[in-house]
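Quick one: structure below, then a few questions.
One protein chain omitted, others in place.
Labels for the chains are A, B and C, by order of writing; each one numbers its residues from 1.
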Amino acid sequence: MASKSTFRTDVWIDWCPGCGDYGIVAAMSKAFSELNLDPSKLVVVSGIGCSGKTPHFIYANGVHTLHGRAIAFASGIKLANPELTVVVNGGDGDLLGIGVAHFVALGRRNLDITVILHNNQVYGLTKGQASPTLRRGDKTKSLPAPNMQDAVNPIALALSSGYTFIARGYALWVDHLKELIKQAIRHKGASLIDVLQPCVTYNDLYTTDYYKDKLYKLEDDPSWDPVVSRIEEVEDKMSKALAKSLEWGDRIPVGVFYVNPLIETYNERIAKRNPTYSIIPPAKQLIAKNNGEPIIGVEEFKKLFSDYIIKIVK
Amino acid sequence: MASKSTFRTDVWIDWCPGCGDYGIVAAMSKAFSELNLDPSKLVVVSGIGCSGKTPHFIYANGVHTLHGRAIAFASGIKLANPELTVVVNGGDGDLLGIGVAHFVALGRRNLDITVILHNNQVYGLTKGQASPTLRRGDKTKSLPAPNMQDAVNPIALALSSGYTFIARGYALWVDHLKELIKQAIRHKGASLIDVLQPCVTYNDLYTTDYYKDKLYKLEDDPSWDPVVSRIEEVEDKMSKALAKSLEWGDRIPVGVFYVNPLIETYNERIAKRNPTYSIIPPAKQLIAKNNGEPIIGVEEFKKLFSDYIIKIVK
Amino acid sequence: MNDIHVLIGGSQGSGIDTSSLILASALSRSGYGVLSNREYYSNIVGRHSYIHMRVSALEIPRSLSYPVDIFAALDAESVFFHFDDISSRGYLIYDTGVSKTRIRMISSMEPESRSRIESKLRTIGAGDSVESLVNVLESKFNITTIGLSYSSILDVISEKYGLAKAEAQRFKNSIVVGAIAGLIGLNYESLSYAIDRRFGKRPKIAAINKALIAGVADEIKENYGEPLKLEKSKLNLEEVLLVSGNDIIGMGKIVGGLRYQSYYPITPATDESVLHETYEALKVDGESIGSIIVFQTEDEIAAVNSAIGAALTGVRASTSTSGPGFSLMVEGLGWAGKNEVPVVITYYQRGGPSTGLPTRGSQSDLLFTLFASHGEFPRVVLSSGDHLEAFYDAIQAFNIAEKYQVPVIHLIDKFLANMTATIPLPEWSKIRIDRGNTILKTDNTVWRRFDKNSIISPRPVLGSGAITWYTGDEHNELGHITEDPINRLEMYEKRWKKLQLIDADIPEEERAIYYGDGDEDFLVVGWGSVKGTILDSLRELEKEGYRGAFLQIKMFQPLPSRLISKILSSFSPERVIDVENNIGGQAARVIAMNTGYTIRKYILKWTGRPIYLMELIDGIKRILSEREDRVVLSYGK
Partner (left out) sequence: MNDIHVLIGGSQGSGIDTSSLILASALSRSGYGVLSNREYYSNIVGRHSYIHMRVSALEIPRSLSYPVDIFAALDAESVFFHFDDISSRGYLIYDTGVSKTRIRMISSMEPESRSRIESKLRTIGAGDSVESLVNVLESKFNITTIGLSYSSILDVISEKYGLAKAEAQRFKNSIVVGAIAGLIGLNYESLSYAIDRRFGKRPKIAAINKALIAGVADEIKENYGEPLKLEKSKLNLEEVLLVSGNDIIGMGKIVGGLRYQSYYPITPATDESVLHETYEALKVDGESIGSIIVFQTEDEIAAVNSAIGAALTGVRASTSTSGPGFSLMVEGLGWAGKNEVPVVITYYQRGGPSTGLPTRGSQSDLLFTLFASHGEFPRVVLSSGDHLEAFYDAIQAFNIAEKYQVPVIHLIDKFLANMTATIPLPEWSKIRIDRGNTILKTDNTVWRRFDKNSIISPRPVLGSGAITWYTGDEHNELGHITEDPINRLEMYEKRWKKLQLIDADIPEEERAIYYGDGDEDFLVVGWGSVKGTILDSLRELEKEGYRGAFLQIKMFQPLPSRLISKILSSFSPERVIDVENNIGGQAARVIAMNTGYTIRKYILKWTGRPIYLMELIDGIKRILSEREDRVVLSYGK
């Protein structure tokens, strides 16, 4: 059977041999294990695509949702039970194309969810059409003609949407990626990890060969400090992160681009308005007595809704 | 009746007295008139909201579509008949919330459409809920509590999506706005005009009073040159535009933020692959003979689809 | 009088809501039953809107009718719109300040309405000014027209209280409240109570209103002598709720245990979520007994999917919307069905198709809700006939959703949503929370979430301690993808059989309500907010010797087919009449689909306005006289 220590189920992984997604699963399960997470308090949510199958391979609660909608499901889960650790896995088509409205909204809310973007520049499961991260003019072997649309830059989009932890990993650098995932999960707020994920079947441009000599780690530069420690630094750190995100050519950076721990999470924003929320999550609140009577009896009802009640004086 | 010279219909405008939208209609119709457009070759497309009603007040073809979807409709119109001038009007909820996927996609394609964003920071027609451009912590009179989500920056989003003409106008500066609209329409490619549009009924924060002393024109600074004249300038002009877009406080810039005339439009990209496209628009192509026979007769069929035909040799 | 109809017209934003609320509260306070509908354009300021109210000393009204006894017009446009809605012997209250206004000067009137009204004016021989129309009403139609100079009345007020002219304008709507109160003899105490209820936190405004209303009322009383004085109420209630449909459903959900409500603004659903926002911190006596997350999403796709996500954690989760929003929820609905997730969608029908008539009503989305989303999965579709039913049903919707692990669509219409009514407090003995096989806590990590051993598998929620998987793909008992044909066969049928199970569990009599003794000779079939109008029409018709029964369909999926068949076939096929607010006779089609019984007679309306009592009575008579098979109703502005 599946096992907690490895965070892996015994479901056969049906990705193509050599697919970068294997690295992502390996990094995730290592990260979960090293963070010593309780798999029953962890929820891995995904969209549709090759990437969408991820939860079935992870020994933790898994919610494999609809194309583009993982973040919407995840948001409901996290809001209703903030005690759960929620990790989203999605494809580049999934998160940045059909689902981009939710991607942007998550940043704006800074809800404490970790998003792992399987960035393979193609729609894998539907046979290699151009995804939103493929550059204009690129022609993968799966395309009849060069791509006609400009690419979306996930890091830039996350920055401008309000994500407070933004990193890039490489699917084949499992240990490095694992550390990013750990940091992202530990971070309180919306986090994005853009994972460069070679698709061996359809993408013959952005291959392991392509990445091999180009990738470098941001943290190797000792002067690189992506963390906002005072609110005045935001603009500066953001624009540095943005500039880094535009680097794509002979050198491609991976590592942490931006962290801002100073922004309230959405759960904190709710708790401010509604203190009970932080004491007992809605998912654990009692709504009925043992005999099935609602906890709001007629007396409670009258008090709650007194504004709507009129006493008759004939 | 309605009239061509004023580009106004005789439909009664049912916006609230004092609404900024009046200024937008005035600026648009003046711009159309000064550009001497043929109203039958002009299509004003809109979404749903107070802003969505715009086409009914303009004497030109009007397509009042669905909430968030104006750009999708407009794209089909422009692709099928590139000879038409297509102008989109949408609310901030419309274009940057529910419809943001299409907003981003239009930039990536650089399709020659002008988008006029009615930015009033609220959902007007549904009674003043926070729209995606309202800042966190803001509390308009229509909100029960301060807004919990960060704002989207339309200029920044347009920049990162690939729009090649980006400007901001103010609904009450009709002549200034008119000039922006004219430039945007003349520009070949995806253009956005973010129009600050006071909503007198629900938004008591971003009022004419608020804007009065803060707005300034970018063009008043003689050193401001938003136009990319060589492709190497892109990064620089973009980051300058971005920096300007972050200015929001005592001083708020309006005017042209960024223009890049060097990027192929989507129609040009198609024409490259498919030269007939630029000669005769699909909307004008003949598909049948006068007697109703398709122009693809059996002979043409056999030639077109010869790859699928097998001659039998018994 | 025991029963009075009142109409108040004015432009959107001019305060007729306040007038209506004050009147309704005062009347409720005095023990009368009130039912009041609001009609308005999809517009923020400037278009014509009106309140149509019925007051009864004998009962809680269930229907509205025309003509009205009193029509109070805040502006000239209203006079032109509604002059033919007033009963002969009725009263028109209008502003003499607009006497000279001609119809063609009113730019806010849509051309279609204007030209029809102009031709009506010609027909009755009125000119095109308010003045000439008023004269004709008075002379030819026996209507008492009460012209008041609104500006003079306001001038008095502004002088007395030192208000600027513009400020005083905001009290204009109180003039008509005063006038109406005078005509029907509403007592000062009730009015004062109602004003305090509305303006309690702003005593000066309350005081001005009191003075103004009392002043006008006294003057009217003096001049006209309470011609429509209401009898003392015979209703036997000590306290009532004064609520809209949105309100009472919002309350029902809260009592039913709602802990997560997502929404994207849309008329006529938003008001329910706005109520929930007020109750986020559920406080009783200053102590919180829970907290509701009210989540305004980026679109309806996120609304439904986040609610489904929330439901997976064990909260009672819901979203509210209307047609355009539901159209975007269809894919999510299928996922919920496939994954056996209890989620409740409260669906407020407005006038379609597409954007349609966003602020008007219909019952035109029934078939859509029954078959929305690709593929086959069980869902429950439940509709409510009035405010109280809607309250219980809102709770019941959650119970069904959790007990059978299915999405439930609670189908309401704009008429019910926006009608304000006085209703008695719900009876708590009728309320139970049934969470079915929901497992909130377990020590067992290993669960077959979709155990095929029973149709309803035990459901450990996310966070309970169990580890479970969900997917929209066909899945095995663990929730992992499988394309195996035999698992497919069984898992698909396991889900589908829930419909049979629900059909067997919930008595048919609760899903289709028969109103009749068994000796009636015709039958009216209907659903949703037409209920009250149908019942009242049958009562009226009985006075004329017609004896009809009513079959109200409450649950459309699973439809109580056997009971319906039995009832339908006990009537002559020529005497079964379907009444709906749509063009397609949708409920009748659902009945045909499930029972093979084809209803032959229809009374339909699709103008976006409610079905009124007098037109329904007339329609039924026309059908029963066998002159017509299909009567199309169209009354109302």
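Definition applied: a contact is a pair of C-beta atoms (placed from the backbone, for glycine too) under 8 Å apart; a residue touches a chain by one contact, two chains touch by 3 or more.
The structure displayed is predicted, hence computed values, not measured ones.
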- prompt: The chain left out touches which of the shown chains?
  reply: A, B, C
Statement: Contact with the hidden chain, among C:Gly286, C:Gly375 or C:Gly518, goes to C:Gly375
Query: Among A:Cys50, A:Val63, A:Ala80 or A:Leu215, which residue is in contact with the omitted chain in the full complex?
result: A:Cys50
- request: Just name the one of B:Cys19, B:Ala60, B:Leu117 or B:Leu180 that touches the chain not displayed here.
  value: B:Ala60
- prompt: Quick one: which of A:Ile98, A:Leu117, A:Leu215 or A:Ile270 touches the chain that's been left out?
  reply: A:Ile98
- request: List the residues of chain A that touch the chain left out of this view.
  value: 12, 14-17, 48, 50, 66-68, 97-98, 100, 123-127, 129-130, 132, 144-145, 201
- request: For the chain that got dropped from the picture, name the residues of chain C it touches.
  value: 41-42, 110-113, 116, 322-324, 326-328, 330-331, 334-335, 337-339, 349, 351-360, 362, 364-365, 367-368, 370-377, 471-474, 476, 481-489, 492-493, 496, 582-584, 589-590, 592-598, 606-609, 632, 634, 636-637
- request: Tell me where the left-out chain touches chain B, residue by residue.
  value: 4, 9, 11, 39-41, 43, 45, 48, 53, 55-56, 59-66, 69, 71-77, 79-81, 83-84, 101-102, 104-105, 270, 273-277, 282-288, 292-298, 300-305, 308-314
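By definition in this document, only the chains that are shown with their structure count from here on.
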Message: So using the touch definition from the top, which pair is joined by more C-beta contacts, B-C or A-C?
response: A-C
- request: State, to the nearest whole Å, the distance from the C-alpha centre of chain A to the C-alpha centre of chain B.
  value: 31
Query: In whole angstrom, how far does the Cα centroid of chain B sit from the Cα centroid of chain C?
result: 38
- line: Chain centres from averaged Cα atoms put chain A and chain C apart, in whole Å, by 41
Message: Can you pull out the residues of chain C that are in contact with at least two other chains?
response: 298-299
Task: Quick one: which residues in chain A touch 2 or more of the other chains?
output: 101, 104-105, 270, 273
